[in-house]
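Have a look at this one.
Of the protein chains in this complex, one is absent; all others appear in place.
Right after this comes chain A.
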Amino acid sequence: MSNLSRDDVAHVAMLARIELEEHELDTLAGQLDQIVDWVGQVNEVAAADVPPMSHPLPLVNVTRPDEVRPSLSAEQALANAPDPEDGRFGVPRILDEE
C-alpha cells in the first residue's frame, strides 16, 4: 500500500474543508501514514467473492405516508444560525471575487 505524504494529507484536508495549520500538518502526516499502513492489513484477507456489508440490518426503502406534520417554526430553525437575516440563513459569498 502506498504511504501518505504531507502533500497528500494537505490535499485530503482541502477536500474535507479543513484549513490545517503548518504544525498540524507536520503532526498529522506522520500519524496518518502509520494509521493508513495499519488499516491496510484488511487487504491480507482474501475476500474477492465476499459481498460487502454496509449495514447490520436487512432494511430497504423504509418509507412513511407523505403527510403534513408539525415542524419547527422559521424562528426555531434559525435560532442557532451564525448569521440569520430576514428569516433566512445568511452565508458568505459563494462566488470567486474575480
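In this section, a contact is a pair of C-beta atoms (placed from the backbone, for glycine too) under 8 Å apart; a residue touches a chain by one contact, two chains touch by 3 or more; residues count from 1.
Keep this in mind: contacts and distances are computed from a predicted model.
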Exercise. What name does the UniProt record list for the absent chain among "ABC transporter permease", "Multicomponent Na+:H+ antiporter subunit D", "Glutamyl-tRNA(Gln) amidotransferase subunit A" or "Cytochrome b"?
Worked result: "Glutamyl-tRNA(Gln) amidotransferase subunit A"
For this session: Pick out the residues on chain A that sit against the missing chain.
Result: 1, 4, 8-9, 12-21, 24, 27-28, 31-32, 34-36, 38-45, 47, 50-57, 59, 62, 64, 72, 76-77, 79-83, 89, 91-97
